[in-house]
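Please read the structure below before turning to the comments.
Only one protein chain is missing; all other protein chains are in place.
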Amino acid sequence: MIIQFTDNATIKEKEEVKSVLASYSFRTRGVITGGASYLVTVGSEELDIRKIGNMKGVSDVHRVEDDQKLVSRKWKVDPTIVNINGTAIGGEEITIIAGPCSIENSEQVATVASFLKQNGINIMRGGVFKPRSSPYSFRGVGLEGLRSFHEICSSMGIKVITEVMDNEQIDDMYDYVDIFQVGARNSQNFTLLDAMGRLDKPVLLKRGLSGTIDELLYSAEYIFSGGNERIILCERGIRTFEKSYRNTFDINAVPVLKRKSHLPVIVDPSHGTGIRSIVREIALAGIIAGADGIMVEIHETPAKAVSDAAQTLDFVEAERLFYNARATWKFREQLSLPV
Amino acid sequence: MIIQFTDNATIKEKEEVKSVLASYSFRTRGVITGGASYLVTVGSEELDIRKIGNMKGVSDVHRVEDDQKLVSRKWKVDPTIVNINGTAIGGEEITIIAGPCSIENSEQVATVASFLKQNGINIMRGGVFKPRSSPYSFRGVGLEGLRSFHEICSSMGIKVITEVMDNEQIDDMYDYVDIFQVGARNSQNFTLLDAMGRLDKPVLLKRGLSGTIDELLYSAEYIFSGGNERIILCERGIRTFEKSYRNTFDINAVPVLKRKSHLPVIVDPSHGTGIRSIVREIALAGIIAGADGIMVEIHETPAKAVSDAAQTLDFVEAERLFYNARATWKFREQLSLPV
Amino acid sequence: MIIQFTDNATIKEKEEVKSVLASYSFRTRGVITGGASYLVTVGSEELDIRKIGNMKGVSDVHRVEDDQKLVSRKWKVDPTIVNINGTAIGGEEITIIAGPCSIENSEQVATVASFLKQNGINIMRGGVFKPRSSPYSFRGVGLEGLRSFHEICSSMGIKVITEVMDNEQIDDMYDYVDIFQVGARNSQNFTLLDAMGRLDKPVLLKRGLSGTIDELLYSAEYIFSGGNERIILCERGIRTFEKSYRNTFDINAVPVLKRKSHLPVIVDPSHGTGIRSIVREIALAGIIAGADGIMVEIHETPAKAVSDAAQTLDFVEAERLFYNARATWKFREQLSLPV
Partner (left out) sequence: MIIQFTDNATIKEKEEVKSVLASYSFRTRGVITGGASYLVTVGSEELDIRKIGNMKGVSDVHRVEDDQKLVSRKWKVDPTIVNINGTAIGGEEITIIAGPCSIENSEQVATVASFLKQNGINIMRGGVFKPRSSPYSFRGVGLEGLRSFHEICSSMGIKVITEVMDNEQIDDMYDYVDIFQVGARNSQNFTLLDAMGRLDKPVLLKRGLSGTIDELLYSAEYIFSGGNERIILCERGIRTFEKSYRNTFDINAVPVLKRKSHLPVIVDPSHGTGIRSIVREIALAGIIAGADGIMVEIHETPAKAVSDAAQTLDFVEAERLFYNARATWKFREQLSLPV
């Protein structure tokens, strides 16, 4: 059950509701997000919900069968639009996020940011703390690089998305990040998810390497129930037996996530394939299947990129993709496809 | 190496070429298809190919690094168009194949065939020998049903595609089948593939449940090297850890197969998802990613279908899909997408 | 439900039972094996089974919840012992099957057979029809080789197990084979399974590359319900994301299969690993986990083997394995481990 309180519900009214629920052996969890105040109940739920709905301070009650309640579309039918200072994800415009795998230096940031600006794109990705399988690989330019990344971008009106790997990094990163990314390897790092729930900035949550749809939604529920409802889901390919590509992009996940959850869904065809020459096809496939946008790796000279060179588009390829992606988005509207 | 002989090459000339190749320790395999006569060589290949190219009776020589040589695009750059009595797969028109999972009776065939006819579709699918995990499940109407299936369809100008499970069935089926389908569970049934190679009818080859891209192309190579070059590849979802869907549709396979092979590629979003409500999105994703067509399960009343009800479209859903699929095909042409 | 008839039940009595069952909307399947005559029913099963148990000609009735009824341990509690002319699989002695991946020539057969004889092993494996991913790979010595393989072995009292790939091969192979092997790629070749059900020789059924426990038991049910109860299950590794080994040997399958089914279970650590140096450890692990025996690839000079060289043991390694395997079997008896 999800109980939404009225804006002016008093503490006493809320406690009253909790107490009634407790008398029916429900466990409850209070959730206060930027937008509203809720109680989520877990329990056997054999109770006439009108009993709660009629209580003072209660604006709405929903019975939600899904285990992931707050992120479920069974509770919230309308899609969530995540706003980042005027930029919307999940709304009527396609979201395009692009940038290098790793931030390398200011020149690179400036070059890519200008390129994005010219192409009307206002969210730039770039890793500064890099999760790498080997301890001897390049592990990112760190905080210093992030500051310069953010400075250049913000001066051009471009938002910054970058990966956070650990709770200890959050405070230092906070001022220089517009969207926090939780990476595939941290998709079930629950203390990090808890911390993301306490943030007042949006979070892009990647699906784990072998994460199920249910687990991804549970991880999103961690963030939402922690108090942050500005969550973006990201399908980025899963690990299978097939070794012709780095990962197997799971296109089924796109319409399934859109149906199960009200949260926006972004696709990452760069990691989803690991193969530059098919990134465009998979990006467009993701869009036509219902995604709210794409996130792709680009670099002025992919061959010189310090990481992920094989899946990174050059600027010519990127422009073609942006053009095609927007055309596909428009085309999809005519089909009135998803959900 | 692939050596193509001229149309009027004599047996003696061919033997001469083989003998030179043998002197360089190459193993050779002679391949005669409806279209041409080839020698495929397997070996260390350190030989100036001009030496062979200049011999009498030789029209062309190619060094092909891929292990799957005859189906490789490195050998044959232009896409293969498979002709079935005037219907082309792999050409400028989208291919749409539709029909029930299982053929049930003549009324059902007539109803579906009429529906397809009205929608301008001229290939109908329908299983008469059904591969079923359990021996106690319905295993198809068999040969008698196939005859009636074919009779009704051919009277309406509709081609029949159905699955062959065993070499012993081929002769009996031959007159009533326009395209033989090799199912996912038989994707590495090599004696069946050998037999398909000896056929003069087209073969639609499904990828195995856990078949790799390489294995699918090897299986196609079996058929081609056996003498039949009219092969259609079919991506139908793979088996992964994810249990929210029956199979995980591998969208990456579409552009990868199109790049590696000259053979047409069809997608099967019905088996690729197992979920009726997302069949359309995945079908369109497959098309935009470069597929030459789609194969979908439809039924007048899916709830009454004897098999695969959960993934079968009703006629309203099917019409919407056909309409969208054709629009997406046209849209893709403007993007000039694949390869 | 499984209804076992008395040995002298008349046709009329059997028809009477069927007719009663039909009146309760049960579908039935008659099964006659070498050992007994049964009716298997499929249906909603709300019937007092005593009603059937009291009918003439009925010796026993069991309600079996498992979908795979005849191979279920819920029906037949005692383990099945498969007898092959005096050699028992599934009984009190460990079964050891060994031999080359592919039969190469008579000398090789004689060498291996003598080695086995010296080591008290009386079942020899060896492929003569080889399922190979590539059509250009060595595909076996064929029927001629099988004859000589069988002749040498039978003269030494050694039984022959070899893979059958197709129904068309069965008749020709019949006289020269003591145990028919159904390979992993044919694990769901249902027409082949049907044919195995009509045979009066034992069948070793390998699990498919991505075959589930349930599918393996269903495939066994095909054979049993076809009339052949002499079935041996074989775990040989499954396909996963891990590429450090050819396959991932699924040790869990051993105790799970032993608990679910009364059929004997053999492990194949050669294919289960693809790595010669760990074959022994995995073989012993399989035994201690409850397997009834092992099947391993051996060759006098593995480096010269025409196939599977990397996973084939030489004679020294093989002897060490045989010695260890028997010791582990004895040790397990003291622990009184499985089931």
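Labels for the chains are A, B and C, by order of writing; each one numbers its residues from 1.
Keep in mind that, in the parts below, a residue touches a chain if its C-beta (ideal position, glycine included) is under 8 Å from a C-beta of that chain, and two chains touch if they have at least 3 such contacts.
Not measured: the values here are computed from a predicted model.
When the omitted chain is restored, the residue from C:S225, C:T273 or C:S307 that touches it is C:T273. When the full complex is taken into account, the listed residue touching the unshown chain is A:S225, out of A:Q4, A:T95, A:T162 or A:S225. Of the candidate positions C:E93, C:E107, C:D200 or C:E242, contact with the hidden chain is made by C:E242.
Of the residues in chain A, those that touch the hidden partner chain are 27, 29, 40, 42, 67-68, 131-136, 139, 165-169, 185-186, 188-193, 208-210, 214-215, 218-219, 221-222, 225-226, 239. Where chain C meets the omitted chain, the residues involved are 210, 212-214, 238, 240-245, 248-252, 254-256, 259, 272-273, 275, 277-278, 280-282, 284-286, 288-290, 324, 327-328, 331, 334-335, 337-338. Across the interface with the omitted chain, chain B contributes residues 210, 239-241, 243.
The rule is simple: only the chains that are shown with their structure count from here on.
Put simply, the chain farthest from chain C by mean CA position is A. If each chain is reduced to the centroid of its CA atoms, chain B and chain C end up 33 Å from each other.
Chain A and chain B have CA centres that are 38 Å apart. Shared interface positions of chain C, defined as residues touching 2 or more other chains, are 210, 239.
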